[in-house]
Structure formats: C-alpha cells, structure tokens
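Encoded as structure tokens, the structure appears first; notes follow it.
A protein chain is absent from this complex, but the other protein chains hold their places.
Letters are used for the chains, namely A and B, taken in the order the chains are written, and counting of residues starts over at 1 for each.
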Amino acid sequence: MKRGRLYAALLLSVLLLLLLLFPKEFEGFLGRYFLSKFPEGSRTPLSQLFIEHMEMVVISSALAISSGIFLGIFLTTKVGAPFKDSLLKLVSLGQTFPSAALLALVVPVVGYGLKGALIALYLYALMPIVYNVVVGIEEVPESVVEAAKGMGMSEAEIYRKVKIPLAMNAILGGIRTSTVINISAATLAAAAGAGGLGVLVVNGVRTFDMILILMGSIPVTLLAVIVELSLEELQKRTIYTQ
Amino acid sequence: MLLLKKKLDYPQLVYSFLGLLALLLLNISEVKPNRIAPGERYRLYELSGLPMMIFVMGFLVLMLLSYDFSEKKAVVSGILSAILFTGILFVLGRVSLEMAKDAPTMRLSFSAGFYGILLMMYLLVGHGLSKKPRRQYLIYMGLVLSGAVVVFLLSSGQFQVFSIMKEFENKRAQFFTSFTEHLFLSMGSVLAGMLLAVPLGYLAYRRKKLESFVMVPLSILETIPSLSLFGVLLVPLAALGRLPFFKALGVSGIGWAPAFVALTLYTLLPIGRNTLVGFSTVDQSVIEAARGMGMNRSEIFRRILFPLALPIILTGLRIAMVQTLGGAVLAGLVGGGGLGSFVFLGLAEGSPDLVLLGVIPIVVMTLTLDSTLKALVKRLRRDEL
Partner (left out) sequence: MIKLQNVVKNYEGYEAVKGISLEVKEGELYVLLGPSGCGKSTTLRLINKMIDRTSGEIFVEGEPVDAFKVESLRKKMGYVIQSTGLFPHMSVEENIATVPRLLKWKEEDIRKRGEEMLRLVGLSPEVYGKKLPKELSGGEAQRVGVARALAADPQILLMDEPFGAVDPISRVRLQKEFREIQKKLGKTVIFVTHDVEEALLLADRICLMKEGNIVQEGTPEEVILRPKDPFVEDFFGKEGTLSLLTRFKAMDFREEKPLPGEPLPEETTLKEALSTMMLLGVGRLPIGGGSITLAAIMEVIRRWSHEEG
C-alpha cells in the first residue's frame, strides 16, 4: 500500500475537522466514559483554542524554517564554513534543553504570553532545521558537485539547481522533526500564559479532569500525527538515490 | 581592506569581538536590595576598575589570536577563554561581597551582558576544539581547572550574594530532594524501558512480520505531546492507586507514577528501534559462519549478535536518557517532584533564578551522560574494528 500514509493522514484530518466543528458532541462522547467536574459548555470553545495553537505553531515554525534554512545554507558556504563547527556545537547543546526549560527561561525575561512563547518555540524549532540542512547539503555526492562546477555553474546556481534539491530529503526530515516537536511544545506554552490547546491539558491536569485532558490532547495528537504523516510522504518523493 | 600576509580566522575574531562588546556595552548584572524590589543594572566597568582593564586586554588578546590561527593558538584561546570567564565570575563575587557589607539582603543577578559573554566563551572554546589541535587535552584540562576553581570559590562563599545562590540557600533541602527524585525517576524509567524494549526489539528482529506491529505503535506514541501522555495516565493510575498493593507502592494520580509510566513509554521507541536496527546490521555471513562452527542459538546471541549490536543499542540508550532527563521536568507539573518543580515554580513566580536552579543540574547531567555514553560507544566500535 504505497499511498497508505497519505490516506491515513487524510482520514485523520477529517476526524480532526469533525472534532473541531462539533465540540459539543465530542464532549458528550467523552462524557459517557468519564466524569467531569465542570458543567458542559463552560469552557473556551475548542475551535478558538485550536486556532490559537495553530497560530503559535505556524508562526514559530515558519520563522524557524526560513531562518533555519538560510543559516544552514550559510554554514555550508565558503564564508560560513569556519563557523560551522562551533555553531553546530551550540545547536546540539540547545537540543539537550527540555522544551519546558527553554520556555521557562525565555518567558520570564521576554514577557509572559504569546510573545515570549513564540520566541521560545522559535528557538527550539530552529535547531533541528539548521542541523539537518547542513548535514543534507554536505551529503550531496562530491562527483555531482564537481560535474556541476565543471559545467560552468556559478556557486549560486550550484546551490539552486543541485545542492538544495538533492538535500531536500534531509531538509524535509528536519522540518518534520522540528514541526512535530513544536506542536507538542506548544501545549506547554499554556503554562506560560499563551493560549492554545495546552490550556485544556494544563487545567485538566491541575483539576484531575479527564475530559479536559482528552479534549486538549486528542486534537493535538491528531495534528501531530497528520503533520508527521504528510511530511513523511513528501519526503519519500525526494529520495533520488538507491 | 588590509593587506594581510596570512589569513584571518573569522570566527575567532567575531566571537572575541562580540564578547568584548558584551563586556563593554551590556549590563552585566542587576543589583536588587531584596528579592522582590526591582534593582539597578550595572555594566562591569561601573563595578570595578582594574580588573575590567585586565578583562578588556584578555579579549583583545583573543582577537589578536585570530591572525594566522594555528593549532597552538587554538589551545591558547581555549584556555584563555576559560580563565577569563572564571575571572569575571570571581570579580563579580568580590564586588557583590563588598556591596553586601552594608545591605545584607542584597542580591546580584546576571544580566544580558553576562549571558552574552558566557555564550561567546562557549563558542570560542568550541571553535578552538574544532581545530582538533594535537594538544586538545590541554583545553579540557583548562576547563576542568576553571571548573574546579569555580567550585572552590562557590564552597568558600564567594558567590553567596548571587541571587541564584540565595535561592539555593533558601531551598537547599528541597533542591537535593528534587535532584535525587529527578535522577531516580529518569534512570528508573530508562531502566524499565530497557527491560521492555530490548526484548521487543529482539522479537521484531526475529519475526519480520512483527516489525511494523511493534514499531508503528511506538512511533505513534512518540508523537503524543508529553504533557498529554502524563495527563491521560492520571485518572487510570488514580484508579489503580486505590488497590492496596499499588497504594502501598505509592501509585496514584499524582506523584511519581504517571511521570514514571509516561517516561518509560517514551523510552520504548528509541531503545526498541535501535535494538532492532542494531541486530539487523549484523552481517548475515557472520552468523552463518558461527552456525557453521556449531554454535547454538543462545551462544550466537551471547557471543556474536549482542556484542556486535551493542554500540547501536547503547546509542539508543543514550538518546533515551537525554530525552528522559529532559522530559522528567514535566513531572513537576503533575506533582511528581524532580527538578521540574523548580522550573515551574520559577515560571509561575517569574524568577529565572529558580528556573536556572532546575535547569543547570539537568544540563550538566545530560552533558555528562551524553559524552560518557558517546565515548563508551566509540571505544566499543574501535575494539570491533
């Protein structure tokens, strides 16, 4: 089943859409299995929280992807190469920080709420992308670059026509990892005053309310799985060597 | 542009220049009369005279080293950076002690300038190491010595006015409790994960058909946000905790149980996947030869399969450990203790110092375990070849 992933992603997207469009039914369904401390319909609408969550993820990921690709490419050029080792070391160090810790360090300094969360999420999403861009470009076979150079391509043309297309698999892998982690990390942003589906989860944890927890967790998980599957499918299309 | 005979090493130049700028232009610390009241921000030259000159010269030397950057200069740069940073810490300590003589509740916390310098020092040391000089160990020795000096100064009270130390003193007992809680929680989860995932990985290796059956659920598990997994386990574990056996163990909706179960589940993917991959990369011809020699299955496993798969399995273990040390922070939100309690307390109170008290031990533990395991795997691989 070659298209298995794609169909699964589509199916889950439909499910997610349904949950968002019919939150009351969702709540009711859960209410059959779990007890809740809050009366129905007293919470912030699910769709609003979802949109807040998406906003956080989309903005921070978009910024991270664009600046990450830019920075990663820079580190592979002649000018940037001397900086590569030390900056990649920094990036690896950053990845050992748990996302909660980064959030908790950035937010008190920058300010609570959306702005602080966005900066923390951006920094955290940046790292896998930079790393994968650098590795992906360096893995392009020497002979291919040699042939391109010998044909008279300029440095920029070599990047545009050869290096970046061939590094796409790794780059998309980095984007995939980064975005999925970002979606998860954004749930913690609720603890820092930003909105998003994490609000439901955090409140649910504080009050032992299973329904709240599930109403927050299921959409987030669905979102993460959908993104993971779609990007993985996209990635498979960019493998050019045996 | 200047016509230089030899090449300039730009990272060295840029990092040391930025460090110098941070030293001169940015606020290095904030002095607060007590915990709550806002404080004054100071640049280093406002706090000290002569030492400042020495530090400026230190940075200038680092900048000069960028001309015709050789292996020797890399070593000098690495050691000098470590010494410089230790010196700045020392001076800040002395200055703070001076100032605190008149105001005992005063505290000094670090500002942008300090972190900027710290960042540049990290980059400088990393850059020096990346040149792979022959005397690389000298840089490490420099780092260890500086660390030792810092620890000495710490224990002799030089840093007691630093806000982070004041918080530490306030919450001493809690800190050590949290530290051990965190360590046990992380190591315990990883251990449990190994006990479950290694056999699972082996099983997936033996029966190809089971591979997807095992791996796919684990992959899906990995995409569940950690907090959600913690949360989802709350109610079931609370229910379980009503049973006498589990109650005695301390299993309940709050406490260590949800964190432990969730963290263990998260270790299953890296350990399980690496176990599978590790076994799979053992060359079939080697196993053929072993069988031909008359070894039975358990002997082959013990002497051939497992030792050869070990480096990759250990790498999976390393990944799981780093992941778990970080993930255990969330236990602080569900009452599971650990250093996460400091992190979330700091977040709620807006105190970066509390957060740092939680984060620094985690980072240190992570880096130590990460490099130790990396070195172990490297040693194993070298023996193999």
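Keep in mind that, in the parts below, a contact is a pair of C-beta atoms (placed from the backbone, for glycine too) under 8 Å apart; a residue touches a chain by one contact, two chains touch by 3 or more.
A quick note: this is a predicted structure, and the numbers were derived from the prediction, not measured.
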item: Omitted chain's touching partners, listed by label; value: A
item: Residue of A:A9, A:V107 or A:L166 in touch with the missing chain, whole complex considered; value: A:L166
item: Sole contact to the chain not displayed, among A:L30, A:V144 or A:L234; value: A:V144
item: Footprint left on subunit A by the chain that the document does not show; value: 141, 143-154, 157, 161-162, 165-166, 238, 240-242
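As a convention for this text, only the chains that are shown with their structure count from here on.
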item: Footprint of subunit A on subunit B - complex, ascending; value: 9-11, 14-15, 119, 122-124, 126-127, 130, 220, 223-232, 234-235, 238, 253, 322, 325-327, 329-330, 333-334, 340, 343-344, 346-347, 350-352, 355-356, 358-359, 362-363, 366-367, 370
item: Contact set on subunit A toward subunit B in their complex; value: 34, 79, 82-83, 85-87, 89-90, 93, 96-101, 103-105, 107-109, 112, 180, 183-185, 187-188, 191-192, 198, 201-202, 204-205, 208, 210, 213-214, 216-217, 220-221, 224-225, 228
